[in-house]
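Working notes, beginning with the structure itself.
A single protein chain has been omitted from the complex, and every remaining protein chain is retained in its original position.
Labels run A and B following the written order; every chain starts at residue 1.
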Amino acid sequence: MNRLSTLTNGLVKENPVLVSLLGICPVLAVSTQAANAIGMGLATTFVLLGANIAVALLRNVIPDKVRIPCYIVLVAGFVTLAQMVTEAYAYPLYLSLGIFLPLITTNCIILFRAEIFAKKNTVADSAIDALGMGAGFTLAMLAMASIREILGSGTWFGIPLPVLADDNISIFTMAPGGFVIFGILIAIVNKVSKGKAIKKKEFGCAGCPSAANCQKGGAA
Amino acid sequence: MKKEALAPIFVLSLICLFVTGVLSISDMVTRPVIDEASAIRAEEARKEIMPNAGEFMPIYAEGFPNTITEAFEAANNAGYIFIVTAKGYGGNIVIMCGIGPDGRIIKTMTLAEMETRGLSTPVFEMEGEYTGKDKSLEGIDAVTGATITSNAYMGAVRDAFAAFEIVRGMQ
Partner (left out) sequence: MNNMIVSYAPHIKDKITTNRIMLDVIIALIPAFIASVWIFGPRAAVVTGVCVITCVFCEWAFQKAMKRTVTVKDLSACITGILLAFNLPVGIPLWQAVFGSAVAIVFVKQLFGGIGKNFANPAITARIVMFIAFPITMTTWVQIPDSVTAATPLALMKRGELEALPEMLNMFIGTRGGCLGETSALALLTGGVYLLIRRVITWHTPVAFIATVFLLTAIAGAQPMYHLFAGGLFIGAIFMATDYPTTPQTSKGRIIFGIGCGVFTVLIRLFGSYPEGVSFAILLMNMVVPHINRLTMTKALGGAKS
């Protein structure tokens, strides 16, 4: 597929959060304020980019048997790098991300893209895919965070809004509200894409994205 | 057979070594920046509690309650600052408590906490409550002392006073 469609893939058609339903944990946890969402998105994109490039570079070198440990070491390396840089040069962001900065290591999106895309594509393509996925992730987070911050605290990016600042609905900045908003967003995506986005038809081995590589069940 | 097992081990080890190397370099670069920045922040926090104090010198003493993580003596006899860590509701509450030479609290400041938001954020309200109080803590509203958060806060302030007594006794 051409470069442009690779980029937009991550934004809309295969948005990692709203369509593939990956990386939900940081999305729910860090989406209470729009500013944090952007920070988290940037950090995740950085790690995605690094991991995808590294995996693509080494795709002919890493043996299949140890690919998962290798990917994880690479991802953890980039996350630690991001941690150090953020703590040194962007301390307020470091504080607001808290535990979720090191937890980017466990973000399924990164491992998923490495396994599905970077392993089989060139460095350039993988980098573009990473940028697209990162942008899609950031977009989804920004949408969630904006809704939650506006309705829940009456501010946006910290700027108090006229009516809402006094009369806000604080449950939206808490966990239950977050889940509800997330559900509504997915429902909207489903409705807008007429049910094509989230393909629920295949369960089991047939529907798993790793089916081609998996040794179990003879799907390979 | 041997070759099959060797290659993966070799590659994995190499990658680990390489990543470790890169991270060591990055740490060498960023560690000084981080340390300097956090020292500045700590100093600013102390200045906020006692603006006229000048220098702060760290002090250590036997018998401090083990919730006291740091203690400073302010120059020109402006008082003492204690950093106390208490167990709150959602995690640790770290407060900085400044006590003047007269035995009264100059100011308390919350450095870190993970208490519940929304229903009440007493941690920040309490800062004003304790200003000017002496060791007996009279005047602290009994109702405020009803939650885990405010109990922890009060306990931390008491520990600060205990440390203050020790330091004062040393002179």
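Assume a contact is a pair of C-beta atoms (placed from the backbone, for glycine too) under 8 Å apart; a residue touches a chain by one contact, two chains touch by 3 or more.
Since the model is a prediction, treat every value here as computed from it, not as a measurement.
Contact with the chain that does not appear here is found for just one residue of A:Ser96, A:Ser146 or A:Ser170, A:Ser170. The chain not displayed touches chain A at residues 167, 169-172, 174, 176-177, 180.
Basically, only the chains that are shown with their structure count from here on.
Look at where the CA atoms of chain A average out and do the same for chain B: the two points lie 34 Å apart. Residue ranges on chain A touching chain B, taken from their complex, read 58, 61-63, 65-66, 69-70, 73-74, 76-77, 80-81, 84-85, 87-89, 91, 170, 173-174. Looking at the complex, you find that chain B touches chain A at residues 7-9, 11-12, 15-16, 19, 22-23, 26-27, 30, 33-34, 37, 41, 117-118.
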